[in-house]
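Note that one protein chain is taken out, while the other chains of the complex remain in position.
Chain lettering (A, B, C, D and E) follows the sequence in which the chains are written, and residue indices restart at 1 in each chain.
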């Protein structure tokens, strides 16, 4: 079975730089896959992407050695199994609130007896090789998002679920849950503290910790803290940020204040490079 | 945030004329959006439309000021959150049978602390503006369908759910539930009585009442009764009705008796204009 | 080979009522195909449809016995041969201006030695049967549009081209060419006269004459004159016309004066039924 | 309402040969529909197909008299009702583990009072005819998959659910559930025994039994045992098998050992014809 | 008819900042349309976009006031007329080599008697208004690319064609034609000289001059020289450039030397901001 390069990075205590795909476009995905990201996550939750679009994007990523992951929209075995059959090498599941949910999530990613995944890896076996069914359980990554008060409260039990490889922090939702401003790079102490708490518990349990960030500065900080899977920005944000730099320089600032998709911060000017990259 | 013109209509006690989209086509949607409907509802339940098609249709509607709504296929947080992120200004949820279901539905449409919606309004913030996350909870419309015996029985509790803006009557399913013929413009007393009952309870609770109709005559009657959101026909029915008028005139009646999609009534001749429009 | 019902109608001196497809949607096409049109023409010229969309529409029409035709965007052997391979039972070619062009058009529709069509009827042989290559030359309809001054001037020679089955009048372009208002149902004498001239010459040469119309009244008039292939309206116009009737009745006239696509006449009110159907 | 030819076959104790569609392509489906299968099943679970693709495929199948079925990805009323509205003449539901699940599945396929299906057969009524709503409950096939230990354990209760027409055996998942190698044509005694047990219980209850197979030899054997609905191979497997025969003959064996999608058996050489067809 | 804001800018001697779309994605186009570009050009020549994709992109752009233009793949009346019918407010035609070609290009964009455009503005009249056919000839922009030796040689005659609004310089092709390195921001004297020559002749003839550039620095220089329509970068280049800045900062430089699509310069490191924006 094709190696999961992300697991290999983690096994030697290195970090992975993850890119994020929100555009339902196979070509922007293929362009991203050629840039050097360790992995690319196709976002079926907040991205404008559904399953059928994701299949084409998985094909596009497979033209390179970049590891393909999918964030599913919800804890739903149907879509989890479908993206795995389509060749995703890991699943990020949002809003895991309890051990029960974490167990259901992991089970959907594992063939019996470890789990309940149904057998039919139609594209996965093309991508990964003929021994896919034998080795998938130890190759496919399961990553549970911790982003609610309940998730925080049940963190210990969630981290104890057999077969869970990693957790992933969604700072915007975590902030909202804690009554703070949703920010990709949180500054409020309550959110920062929660993030550090999650990291510490995960490290204790030998569970990889990952996080979504909005800038390279914050991403680097998170890596220094110990996160081993760090997302920086997304295809849409990269496009918006660079376009706004160009238009600012050309005397065409954005006509009305607008926000980067998924963020509440108003971008009144082009982001400074120190803040972004 | 862009105003929700439907809410504005309701606040001044006016009614809205809603169009219905069952075709998975961005151009028929754009054509419809230019005709003067107050709102257009993209039907993901019985329409031949899925999420990815709906995204294109939302873009097409956004070329005008027509308010875009989506009827989701089922009470499922994943699809509810996805269509909101894609820019729908309201959600119609079918088959709400209890207060528990109504609460779950509303929660999926509201950011914390009012609800559990996850934060990532990728297209919604483009469409609505940079303050989307701040104002979405009071702008987005939640509309629960009352169309089962259970829904009727639990109506009082459903109408009491904080954050529910409106209810919507599906006459065909309501009729089936009551053991009657499914009709878009019901004539059986039991169905008519149930509709009047729903309207009365909603008005008492200051909840907007909406209803699906099959003709302008019935739609006008419903408005006179007090419904403030009235759907007339659908893109497919409009096409079928006019085509059958043309073909009748040209000596080519429909080769075999057929029904308008979604209705049991056999159209043996072109509908008279008094009956339809 | 599956019979071409249009040719059969013509052979017994009957007329065909043709529907027109401008929407790139397989389902609106399937709905139209169930209404009773003798044939449906997929418009690749002014419709919002390209080849790949047309393939799906041809499949949708093939669920019924309605005859599928395609209007190609231009006199181009590549697209003519592709729509025939995809199963179209006839081709309408716009802007035929001379005998040379007519001959090139017909040649692209006929296998050698009658023409230059390349052999590979990939879907046509599924639709039509195993003897397609043997019988296509006498089954497939070729229809040249006469709609320019040059086309009028060279009409006699065009009508003499071996293998041309029919001509088709595009009233809007013909009117523009003659310096008149483009109208689907022309009233200016110069245009009316040109149409009658084309019909008379075609009848003399035993070539079927067809015409595009905007109303059943005019369509019936054209049939009485002798046209044997009459298009009434289009999917988009049917939708627009009925929607505007509904919205007029509901007190929501179209917000700004607009035209039916493809026509210059402003629709300030819903078309009267006498005018339309 | 259009007859369900599959039910007719079963009523006269005949068997049906079912084809399997995993490709999200309307043309490969149309090609398959012309080959002579009694029915074709669109696989939304392990096939690379979603709802919107399935709609086009249903249209393609409807160009013939082949019966269209859909395997849904999961026990989810939303997708079950959507594929029925789109014209599927039966639903195969994976992983039915209990009588409760079987009842929920059947209910989603039946209009009240027999079930809870919502009324809006938008394409189904085009395909089936104007009396669809009246007759759908006795025409549409419900087929529950038995492929888990729980499903085996609760078989008796599952088979007793009113309105369940058939059960379907998924040998790969069944084998995995029993701790055996997943094989399309099982040879391990435990799996073979379970299959025979399922068949015997179904026959006792007058429930049709169906099964997935990987070769005509095994399919024929299953028919002799009493299975009345037998799937052989799939579009992808047919393509792979024939391509590998051709390439073997041309001196280009598959570059690396690979498996047929959905199967663990390594194909080191082209399958012998005796083993396959 | 909706005003052509580009023409208005030019009439008051201002310049337009044009964005460039190479991705076949309606959402990236909608995102771009919200950034503040005066116009966006959909590239059907070198972009990965065909007609049907362009229709969706035109809809996406129409959610804003950004002016939509299309670069067609070739001087072909079929595609020119189709993109105009779909609502493009201007056409850029590549490789215009002579007055004959320029005249054919302009004719395809103008209704008779000024040209030969066929009448059927199916989406254009929705976008532009009911008087589209009357006013399109003076609203739609025609822009001929000068990028070959023949085009340079026949420049004077090309610029004299009645109805040509603007010319557009493609620096890469112009450089190749002159035996130089293809560069988006040319530095070789022969290419620079040719560009200045084209500008001078266009200005003399009161024809607007436009040019493609690869950086804001060069774009600003071109504006200072007198170009009134300046393209900076493209959606794909914006994405690549920002991604490479991010990955450089994160210690993941692009794995193998690669070029920005459409350019020969190797990007061995992230472009410096002074060089780009």
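The working rule: contacts are C-beta pairs under 8 Å (C-beta built on N, C-alpha and C of every residue); 3 or more make two chains touch, one makes a residue touch a chain.
Computed from a predicted structure; not experimentally measured.
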Chains still shown that are in contact with the chain withheld from the display: A, C, D, E
Residue of A:48, A:91 or A:126 touching the missing chain in the full complex: A:126
Hidden-chain contact residue, picked from the options C:16, C:29, C:42 or C:55: C:55
Options A:4, A:18, A:39 or A:59, residue touching the unrepresented chain: A:59
Interface residues of chain D (partner: the chain not displayed): 17, 19, 23-25, 27-28, 31-32, 34-38, 48, 216, 219-220, 230, 232-233, 235-236, 238-255, 258, 261, 273, 276-277
Absent chain, residues of chain E that touch it: 22, 24, 45-50, 52-53, 73-74, 76, 79, 94-95, 147-148, 170, 172-173, 176-177, 179, 182, 236, 256-259, 261-262, 264, 266-267
Absent chain, residues of chain C that touch it: 50-52, 55, 76-79, 81-82, 85-86, 111-113, 116, 118-123, 125-126, 129-134
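Heads up, the rule we're going with is that only the chains that are shown with their structure count from here on.
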Co-neighbours of chain E and chain C - touch as defined: B
Recurring contact interface, reference B-E, options C-E, C-D or A-E [over half identical by residue number]: C-D
Of A-B and B-C, whichever chain pair has more C-beta contact pairs: B-C
Copy-to-copy rotation for chain B and chain D - C-alpha atoms, rounded to a multiple of 5°: 120
Gap in Å, rounded to a whole number, between the CA centres of chain E and chain D: 52
Computed distance of Cα centres, chain D from chain C, in Å: 42
Sites on chain B at which at least two other chains make contact: 24, 27, 31, 34, 48, 50, 52, 55, 76, 79, 123, 126, 236, 258, 261
Chain pairs that touch, as defined at the top of this document: A-B, A-D, A-E, B-C, B-D, B-E, C-D, C-E
